[in-house]
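Report on one structure; see the data block that follows.
Here the complex is missing one protein chain, while the rest keep their positions.
For reference, chains read A and B in written order, and residue numbers begin at 1 within each chain.
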Amino acid sequence: MIVNSLGRELPETIGNYVVRPYQGAYATPASTDTVVTKRTMGHRIPGDTKLLGSLKEAIVASGLKDGMTISFHHSFREGDMIIGQVLTSIRELGIKGLRFAPSAVVNIKNPSIVDFVKDGTIDRIEASGIRGQLGDAVLAGEMKNPVILRTHGARPRAIEAGELQIDVAFIGASAADDYGNCTGCVGPNACGSLGYSFVDAHNAGCVIVVTDNLVDYPCAPASISQQYVDYVVKVDQIGDPDKIGKGAARLTKNPRDLMIAERTVDLIAASRRFKEGFSFQTGAGAIPIAITKYLADRMREKGVKASFALGGIPAAIIDMYDEGLVRVVECSQSFDSVAARAIADRPGVIEIDNADYANAYSKGGFLNREDFGVLGALEVDTDFNVNILTGSSGEMMGGLGGGPDVAGGAAISIVTIPIIRGRTPSIVKRVFTLCTPGETVAAVVTEAGVALNPKHKNYQELKEDLEQTSLKLVTIEELQQLAESMTGVPKPIETTDRVACIVEYRDGTVIDVIREVKR
Amino acid sequence: MAKGELMRTSMYAGGTSPVKMIQAGFYNEDCLVYDLEDSVSAGEKDAARFLVYNAVKYQRPKDKYILIRVNGIYSKELDEDLEAAVRAQPDAIRIPKVEYASEVVKIDEKITAIEKKAGLPVGGIQLWCNIESYLGVLNAQEIATASPRVAAMALGAEDFTASMSAQRTKPGWEIFYARNAILMACRAAGISAQDAVFSDINDNEGLEKDLEMTRALGFDGKTCVHPRQIDKVNACFTPSQKEIRNAQRVLEALEEAARNHTGVCTLDGGMVDKPMELRARTTLAKAEAAGIKFGGVVR
Partner (left out) sequence: MELKKPAMAGTMESSDVQITLRPNPGQGIIINLQSDVKVMFGDAIEETVRAVLAEFDVRDALVDVKDKGALDFVIRARMQCAVCRAAEVQYDWGKGDPNG
């Protein structure tokens, strides 16, 4: 057993996986190696066609064999219908033992990924999170190989480092021409930014574009260009339009969430970094949407404009852009139909590569320039470590997402969380699964008060700035004690020794593992 | 006990919903009222009593003034409500629809009897009287002084206007007299005067206008009907930076006069008299209690 610098016990190897233990958020220097790619130089003479008649044809043409690695992006979220169709075709071709490496969490139902695990089509998974039936199955020991979980930023790093090599990438697009120029920004099932699939398009051995909307050549705009694409397939439906094209989320009515949102904005507005040209990201969810609206109010009041908003973008941020409160919107993902369509018709709303957003091991991306980043969490402990993967009974609930990246890059990272959810304490002594290291978390905002992390690099400035306000500053220990005094002391979750999931940090080191829960 | 006995805002939490009762503990209201009366249906009065008793006894929010509103004086629930409420030991019991001093005396005696049986300090629990009818308004003076337990009176505008066959409006002229009558009775008795709720939670401008009246008339606090009103109402009773600065100047002038042994203290060409000094100290006390930071505090 080895122990990483956060005190988490890790086996030295897990199957074929050699553990490099986490040693600090900025411990791993830049690599001097060139990037690894499986992209081959192609050669198409005029008259060649890339458009194939079916998914099965494309899969055969790609040369996919047992044991290879396939990837998908998650930009269609719960409305995705491509993954199910592709896996079904793969199964019908009798191909087995594949590594499934989507760009994030995938929670499709009917069919469920579990079905393909159970029948051996898939035998290993590398993603950002696994949920529902699949999560339960993995934690019950139904996957022989441990799942590798990576943040949004860690995935492109792993690909370029050659640790995750994709043989065939299936890229769903809401509009594509027959030569592979494609985009998610226009079309009946527009999902918006395809930023998560760029690294796949540039580095996979074979790239197959799947669309339900074949447009005249050339497709414009094009988010992914034809020169990266091997084949194009048209299917009847790439997704459920209601789920892909859902409308803007409404402001929550929950007074507790509104209060947390207001406190967060009070914190941001009190910071010396809240000035003309500042940058921020808020993310998706009830509290983030409320934060976005309150932040807009405050910016209007003080006459402050932002240089950029970053990351996953909801309609609320497009509204800010339209009002002139934000100069540029750097969009790695679109959360609703308003945001999805904004990229095509607003010059300052830009589709960006996820790697440009979150990869710490590039020549420097947006997060390094961000002032304020808001993160959600399932649990936070008294060292400010964050858990966004496992719930109170050890079940898989979330996904790593970009949280650890935002915390690692943003100047002021803010975790918003209620101190209890029902009877579950969210501020605990030790998180069950460590995803985001405490040293990168500047503040925790709850309904019971705001706790600043004395070990964060910007603690001094934040403390000075907040002491001028009437914000209720408390210690993280006080929050934990209050939570525990309400819920009682929970019985710890018992696990076996078998590692079900490996949690990698931005640099590919292992920050924690998730072991099987004892039944 | 509340921090510095601030009573700027009170918020009801119905005794039927655990989640609302728990969440209410986190808002910024000074006073939290667990309710056994109007928010609880007849069939659930017993359940509410158990919930409220256990909440106040075992999960009491710190830093708040805690009240339990019992059912009406003539209700069949009152006696059992008091048995539970007194033993839970809140800061105060809030009585709905008070009309006569004799009603207050009767409840005072019942509470005393229970305090004695339960071995609790007699007189420890205060009373807030809700005035919700014209009789209550007419008898406000005697109600306010009916018992040393009475710490506040509050106007219940909806029921009051109903009793008057009047119409409840946003400008509020129909409750103008009632507001003042209660205020004056409170001043005479030296107790806290609590203004009625502004019930349209979506009308921010309307709330601001109503608060202008609340503040001008001199109320000490106001009942909120929804958490999103709490911060605005607290602000209404919280001195502004300008008022704080002026109060500091008054006290600085007094200190200087004392240091230089000058008999009379002047500021801006006028004399600083006792009422000014009192107002200045009250302003700074309110500001400090509200958590406002200001440097160079003069005591």
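The rule we apply is simple: a contact is a pair of C-beta atoms (placed from the backbone, for glycine too) under 8 Å apart; a residue touches a chain by one contact, two chains touch by 3 or more.
Everything quoted here is computed from the prediction, not taken from an experiment.
Trainee: With the full complex in mind, choose from A:218, A:247, A:277 or A:422 the residue touching the hidden chain.
Mentor: In the full complex, the listed residue that touches the missing chain is A:422.
Trainee: Which of A:368, A:393 or A:460 sits in contact with the chain that's absent?
Mentor: Result: among the candidates, A:393 touches the missing chain.
Trainee: Of the listed residues B:41, B:59, B:204 or B:282, which contacts the missing chain in the full complex?
Mentor: For the chain that is not drawn, the touching residue is B:59.
Trainee: Tell me which of B:62, B:116 or B:187 is the one touching the absent chain.
Mentor: B:116
Trainee: For chain A, which residues touch the unseen chain?
Mentor: Residues 392-394, 421-424, 486-488, 490-491, 493 of chain A touch the chain absent from view.
Trainee: Considering the whole complex, not just the chains shown, which residues of chain B touch the missing one?
Mentor: Missing-chain contacts on chain B: residues 17-19, 22, 46-47, 50-51, 53-55, 57-59, 80, 83-84, 87, 114, 116-119.
Rule of thumb we're sticking to: only the chains that are shown with their structure count from here on.
Trainee: So, what's the distance in Å between the C-alpha centres of chain B and chain A?
Mentor: A distance of 48 Å separates the two centres.
Trainee: Could you list, by residue number, the parts of chain A that touch chain B in their complex?
Mentor: Its residues touching chain B are 255-256, 258-259, 262, 447-448, 467-468, 470, 472, 486.
Trainee: Touching chain A in the complex: which residues of chain B?
Mentor: Residues 22-23, 26-27, 59, 226-228, 231, 290-293.
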